[in-house]
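Here's the structure we're looking at; comments come further down.
Left out: one protein chain. Kept in place: all the others.
As written, the chain order gives the labels A and B, with residue 1 at the start of each chain.
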Amino acid sequence: MLSLRHLAKSYVPGKPVLNDINLDIAARGITAIIGPSGTGKSTLIRCINRLVEPSAGEIEFQGEDLVGLSRKALRRARRRIGMVFQEYNLVERLTVMENVLSGRLGYVSPWRAWRRKFPPEDIARAFELLGVVGLAAFAGSRADSLSGGQRQRVGIARAVMQQPAVLLADEPTSSLDPKTSVEIMQLLADIARDRDIPVVINMHDVELAKRFADRIIGMSAGSVVFDGPPGNLSDATLKTIYGGEDWLQ
Amino acid sequence: MTEAAHDLAWRRFTPAQRIARFAVYLAIIAGIVVSIQSVEVIPEFLADAPDQVADLFARMWPIDLAYYPRGVHAALMETIHIASLGTLLSLVLALPIGLLAAHNLCPSTPVNLFAKLILVSSRSVNSLVWALLFVGIFGPGALAGTLAIAFRSIGFVGKLFGEALEETSHGPIEALDAAGAPALSRLAYGYWPQVKPAFWSIALFRWDINVRESAVLGLVGAGGIGMTLDAALNLFQWERVAVILLAIFAIVILAEVIVTVVRNRVL
Partner (left out) sequence: MTSAATALPFRSRTWARVGWLALAAYVVYACAQLDVSAERIASGLANAAHFFGRMFPPNFARWDLLVKGLKESLEIAMLASALGIALSLPIGFVAARNLMPAWVSWPARLVIVAARSFHPVIVAIVFVKAVGFGALAGILALTVASIGFIGKLFAEAIEEISLKQVEAVRATGAPFMSVVAFGVLPQVFARFIGFCTYQLDSNLRNSTMVGIVGAGGIGGTLFAAFQRFDYDYVCAILISIIALIMAGELLAMGVRAIFIDGLSLADLFRGRVGRLAAQGERHLEDD
């Protein structure tokens, strides 16, 4: 469903952040990408929906290569890719409901969006999603009146609202306390299972990754050094990913 | 699954809010329509406008730069003095009024309101109109201009200064009260250090605006380069008008530069 082939990215010429990444993401399950800071995890996730432009390579998503797409086609593709951010990135001054509905902006004309005339099915689904994430009572509250964990739930509802073919999450729990982190990961796992959406999560908490992911990809110095189920993740491998000097480069 | 209570309809605004917003839109549109109808626009003049503007610029060229040292420079300097003295005077006058208007310093609400009334009146009367007033009292000349600038600026400085005072933190004041400090010391050691940067920033800001204001006061006889401009306009000496406008533009830019530099270095 999603394939990365020879993906590479350098912000500064000569200092690559991503080196020849080749990955195939299946149509179900949770994939966790782990690795130390600065190793390109975030860049990798953001290259998939081209929030960061790759320097080279192909991203095959549902049969088309995202890298060569025009702006219009890219927008259409992005509709099917949901994203959850580390700092939630909600529009703070809008209500929870408006934030969730913004997941449908790719499907509604700008004029109707401006006047907030969303189709009734979308509104019904928004209410349903808010129920799923446990925030039904907060539909009319302003986003900046919510706690961090609550905001991330809204972020997840927004992403799922797009009815995406894949859900990307860029360090979704890094700004949250340990208990809330587990709750959010559980929420993502439930959604992935109930709605059959593959999830690619980029995270730095290895224990959390081992607990919830079906597949773990370990990155070091911009390359994939481990790819397999959590059970195979030995301490020696972890040391290679985190502890060695390789990632210093 | 879906809760029937939600009605499956989502309203962005409550009905009461929608009525209020609609009322404002209606009032705005009604106001604009009525205004357009009653404002007299003579179509021939409007059609003529580009030609008139072209004619204006033609008459202004070549700019009479030689006129500057003789007729313009002294008036320009006078304008700067009017602006500076006027600002300084307004600081002296606005300080007590700003103090009286701040509720945390002067708890008496009628006094607050009276002080705020003075400030609002000062701001509502345009500096040009203040100039007319003072020209009537003191006769034409720079004195009228200086007082006009001062009295107009009182409202500006007083309002912003009052806001700065209302935002001071109570902690240091409490500490002074606990130590038994008298009222004047409370002001000098508790409030003044907190508002000092804001005060000088306000003063600079107002001086900048006053340079622009002082340049036009002469149009009603209150001294400065405005009087030179008025004379040149009345005599249709457009090349001189051009050099005067250029000079005004130059000191306005200069004042902005000075203010930016002082702001970055000192404040």
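Brief remarks follow.
Keep in mind that, in the parts below, a contact is a pair of C-beta atoms (placed from the backbone, for glycine too) under 8 Å apart; a residue touches a chain by one contact, two chains touch by 3 or more.
Everything quoted here is computed from the prediction, not taken from an experiment.
Only one of B:V125, B:A231 or B:I258 touches the absent chain when the whole complex is considered: B:V125. Only one residue from A:T31, A:N49 or A:N202 touches the chain missing from this view: A:N49. Looking at A:G106, A:P120, A:P178 or A:G243, the residue that reaches the missing chain in the full complex is A:G106.
Taking the complete complex into account, B:F138 is the one of B:F114, B:F138 or B:Y189 that touches the chain left out. As for the chain not pictured, it touches chain A at residues 49, 51, 75-83, 85, 87, 89-94, 98, 102-106, 108, 110, 113-114, 155, 158, 162. If you put the missing chain back, the residues of chain B touching it would be 13-14, 16-17, 19-21, 23-24, 28, 31-32, 34-36, 38-42, 45-46, 48-49, 52-53, 56, 77-78, 81-82, 84-85, 88, 120-121, 123-126, 128-129, 132, 136-139, 141-143, 146, 156, 159-160, 163, 205, 209, 212-213, 215-216, 219-220, 223, 233, 245, 248-249, 252-253.
Keep in mind that, in the parts below, only the chains that are shown with their structure count from here on.
Between the Cα centres of chain A and chain B there is a gap of 51 Å. Residues 95, 97-98, 116, 118, 120, 123-124, 126-128, 131, 136, 139 of chain A touch chain B in their complex.
Of all the residues in chain B, the ones that touch chain A in their complex are 1-3, 6, 8-10, 12.
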